[in-house]
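Complex shown without one protein chain; remaining protein chains in place.
Now for chain A:
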Amino acid sequence: MAAISQGIEATTALFLANSNKFLFSSCGSSLSEKKRNFFVVKSDGKSYSGLNQQQRRAQKVVTNAIATKKDKAPSSTASKPGHELLLFEALREGLEEEMDRDPCVCVMGEDVGHYGGSYKVTKGLAEKYGDLRVLDTPIAENSFTGMGIGAAMSGLRPIVEGMNMGFLLLAFNQISNNCGMLHYTSGGQFKIPIVIRGPGGVGRQLGAEHSQRLESYFQSIPGIQMVACSTAYNAKGLMKAAIRSENPVILFEHVLLYNLKERIPDEEYVLNLEEAEMVRPGEHVTILTYSRMRYHVMQAAKTLVNKGYDPEVIDIRSLKPFDLYTIGNSVKKTHRVLIVEECMRTGGIGASLTAAITENFHDYLDAPIVCLSSQDVPTPYSGTLEEWTVVQPAQIVAAVEQLCQLLR
């Protein structure tokens, strides 16, 4: 009890201190004041202030696209080496920066406060911001997700953490009916600037119920956006973009990627939520992937390069809506598509992406789209079986070889 009231005092103190900067009734609209302080980095390295959507459409395909390496970072950060951290720390940094910037941002979830988060993403935040802003909830996914949505309706910007994406199935009604649809059914009166995030995917022998790949279940909900992060750099950028977005965003993290170390820029950056990332430009085949499979693809790419192939690897990042612009440009260049994903085969992200590409770029395809997804099975516990559930680099190499056999 005392802790929560302390939280309120802390929050009130923050409001009073910033009362001339933040108008509480317009919690999210301090954006315009803050535009000068951040820049949006596109995946091709161009940066511009504020959110200017028109510029995106005018971009042509860039053959030497930028990978997320320090030496190819945008010019304004060339002088600064950045700092090295792990992916979960990058998420925390993004979260902390947003919580500093806007007092309406709050976190709620199981064990996020005093425990610091089951994957340490919110470690230290409860001490800094108080118990009300980093709220430890009881184990009641349905109602605390609903609570987050209700709070979002009236002006807060909550981040709901599911300890595992599989647990969000319990909150599916709230996510689908209330989160996704309220903006529409209220005729635009209410916006739901909520972020629902959590780890998912197949881990190391965690068992079937804790290794679910649920992107497919959420993808048909109208009104939400889905993004999947895969590196520390895009994790921080996407987290910040998701928090600043006025729409509900589901941010899919992966259990096995939390300890990836990477060097990220020191200054503030926000990535574009709807954009795909060009990981490795190439000429022969377009490989579309996201989340952990990116690393399996890159591993396979090494083998492929040795064998003489030149794959173009795109991390689609935005699962809903698809960045068909970047993807389309790539398809027009290479004429072959391989989708590698960890999602379920039936009705998964790959299946929708296949349909979208076929519908729009059919004329540019020289071969049918090959989609490698994980098997339609509950993830087994045994190590070898679990390995066979997800796509392995050897399978990727074989698929590319088969796709490109016309070239040989």
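Going forward, contacts are C-beta pairs under 8 Å (C-beta built on N, C-alpha and C of every residue); 3 or more make two chains touch, one makes a residue touch a chain; residues count from 1.
In this section, contacts and distances are computed from a predicted model.
The chain not displayed here is annotated in its UniProt record as "Pyruvate dehydrogenase E1 component subunit alpha", chosen from "AP complex subunit sigma", "Pyruvate dehydrogenase E1 component subunit alpha", "COP9 signalosome complex subunit 6" or "Transcription and mRNA export factor ENY2".
Summary of contacts with the chain left out: across A:L256, A:L324 or A:L365, the touching residue is A:L324. Shown as candidates are A:S118, A:Q205, A:N247 or A:Q392; the residue that touches the absent chain is A:N247.
Which of A:T122, A:Q174 or A:S373 touches the hidden chain is settled by the complete complex: it is A:Q174. Although one chain is not shown, part of chain A still touches it, namely residues 1, 4, 8, 11-12, 15, 24, 51, 53, 56-57, 106, 132-133, 135, 137-138, 140, 142-156, 158, 173-174, 177-178, 182-191, 193, 222-223, 225, 244-247, 272-274, 321-325, 328, 356, 359-361.
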